[in-house]
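The complex appears here minus one protein chain, its other protein chains still in place.
Chain IDs A and B follow the sequence of writing; residue 1 opens each chain.
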Amino acid sequence: MATVTLNQAQKTYPNGFKAIHGIDLKIEHGEFTVLVGPSGCGKSTLLRMIAGLEGISDGEIIIDDKVVNTVAPADRDIAMVFQNYALYPHMNNYGNMAYGLKNRGYSKAEIDAKVREAARILQLEDHLERKPRQLSGGQRQRVAMGRAIVRQPKVFLFDEPLSNLDAKLRVDMRLEIKNLQQRLGITSVYVTHDQVEAMTLADRLIVMNGGVAEQIGTPIDIYEKPASQFVAGFIGSPAMNFLKGKVSDDKKHVTVGDGVMLDLDHDVEAGRDVTVGIRPEHLELLKDGEGRINAGVRMVESLGAETLAYLDFGANADNVTLRLQGTHTFEKGEKLSLSVPASKIHLFDIESGQRI
Amino acid sequence: MKRVQFEHSAVPYLFIAPQILIISIFFLWPAVQALYQSFLLEDAFGMSSQFVWFRNFEDVLTSSSWTRSAIFTVVFSVLVSVLSIAISLFLAVRADEVIRGAKSYKTLLMWGYAIAPPVAGLLGIMMFNPLMGDLYKAFNSFGFEFNHIENANDAAFIVILIAVWKQVSVNFIFFLSGLQGIPKSVQEAATLDCKSPERRFWTITFPLLAPTTFFLLVINLTYAFFETFGIIDVSTKGAPGGSTATLVYKVYVDGFLGADMGGSAAQSVLLMIMVSVLTVFQFRFIERKVHY
């Protein structure tokens, strides 16, 4: 168990490219932290900096009160699970898990006990003698995790560990990772570009963009109060609808699309141009004529458990997505009557994208 | 390059030392000496020598025998490369198509790689031996008046034939693996779009094989320049009258048998320049390919 602290951690590559712009973060004992963001946002770089595989240009990385900026990766007492697993193909699975212990001078008996314990936890007991290539993707993933847990490190690092698995396996392994982490109580940092993984696994979520931490918070915080238009668009699926809007003179309404008026209870100056954000699941379907919004259906996707409808908010707006529970049958062009509670409306500055 | 590397003071030097040591003694030293000797004129007994600047080079470049050898080398190399590439590409395309016996054909066509060039040369020249060679007799019974001992063209024909025979298997291996690297779906899509196999080959397969072909062209030119030494030395020995001596063979003849050290060294240096151009060309090409 350990804490990981970043003080203004920065990374600049020799060619002058600034990958990480200075990140402050404190990860508590046993906390599961997820770094999420689009590709190229610097999340993997940050993880590799914590691992020591990537140098740090400025600032500090502290593991358990000790600055580890110049400590070799092997001496940081961390373990890492790689995206392509990085298993040693010529060693059997036992050898893969034992290798790190061997190099640290553990006795044969100790190694054996630790490997067998890890194999038991991960249900790999029957596969220890096999080589990695004889295993399925999910089993390889387990071996990679086994290699990490045998050492009982202070910190677990995961670099998109599930992205090579198929969809169903990914869900299973996600649960397994969460379960394992809670059971072992090891501080973990997890990198992913998949926001579902991020939301489900994280105790705390760090949304990154362009080398900057856009927002740090619990998944629910971030979902409910996204700090910027970028975060709002990135977290949540289907993505949040964004519409251009203008705050009315009495500050009680905001006008979007072809004169659709929405209720507002924000403290915002009158007449300001804003970006209005509405999550697809927060649009409520009402009986004819009861809602403030009337919009035509452009297209419908039925997923069984839920229905997605793409609505026409007038010439000035993109498609607006509506997400409803259960199955609904809509005609193409059918007019729907909708409303949005004022509390579910997000406003963002048009220029900076910051939350208002 | 690797994203992560070790930073260690002594270890890399330790690992690279054996190679550098051998290169320094057996490569750099002789190469520098060749360069130095190319500026020296030695007397016939190797007793004394004087520094003559570029005179050896002048002598070499203005001598008719060198020019003739250079022309022969270029013609020979181009013919050998083009012919062996064409033949092996033709065979590889067919070998890639057959289903029954594919493995046997592959083995039958590739083992030639293991034959040493001088062995190939001997086999070839024996076939043309006036005393008993079948090909020699066959050619003459058709009224060709084939005589490689006196006729330069006939001698060149033999050397080229042997050199092509020796090189077909290497090219075949590369072409076949190149063909097998073309995704089956691409070939199937082409079958739907184009009925004629010949047209399909020239519009789809050949363009996809272009990198391999180019690579092989460089490899074959290098082969024709250097590795054919063994073939020539046991078949024609440059005869008649030096007409089938490549530049490399001439370096050997002048330097070792003729003891013209300065002239031979100057020829070596000229060859080095030619090869350098060829190799840099090839290396740049390979490097570029690696990035894709």
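Keep this in mind: contacts are C-beta pairs under 8 Å (C-beta built on N, C-alpha and C of every residue); 3 or more make two chains touch, one makes a residue touch a chain.
Throughout what follows, contacts and distances are computed from a predicted model.
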{"item": "Record-based protein name (UniProt) of the chain missing from this complex, from \"sn-glycerol-3-phosphate transport system permease protein UgpE\", \"ABC transmembrane type-1 domain-containing protein\", \"Sulfurtransferase complex subunit TusC\" or \"Carbon-monoxide dehydrogenase small subunit\"", "value": "\"sn-glycerol-3-phosphate transport system permease protein UgpE\""}
{"item": "Shown chains that the omitted chain touches within the full complex", "value": "A, B"}
{"item": "Sole residue of B:Ile16, B:Ala86, B:Ile149 or B:Ala210 that reaches the chain not shown, by the stated touch rule", "value": "B:Ile16"}
{"item": "Residue among A:Gly30, A:Gly59 or A:Pro73 that touches the chain left out of view", "value": "A:Pro73"}
{"item": "Hidden partner chain, touching residue among B:Val60, B:Val80, B:Val168 or B:Ile204", "value": "B:Val168"}
{"item": "Residues of chain B (touch criterion as defined above) contacting the omitted chain", "value": "1-9, 11-13, 15-16, 18-20, 22-23, 25-31, 33-34, 37, 87, 90-91, 94-95, 97-98, 101, 105-119, 122-124, 126-127, 131-134, 137, 165, 168-170, 173-174, 177, 184, 187-188, 191, 197, 212, 215, 222, 226, 229-230, 233-234, 248, 251-252, 255-256, 261, 264-265, 268, 271-272, 275-276, 279-280, 283, 286, 289-290"}
{"item": "Residues of chain A (touch criterion as defined above) contacting the omitted chain", "value": "51, 53, 72-74, 78-80, 82-91, 99-100, 103-104, 147"}
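The rule is short, and it goes like this: only the chains that are shown with their structure count from here on.
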{"item": "Centre-of-Cα separation between chain B and chain A, whole angstrom", "value": "58"}
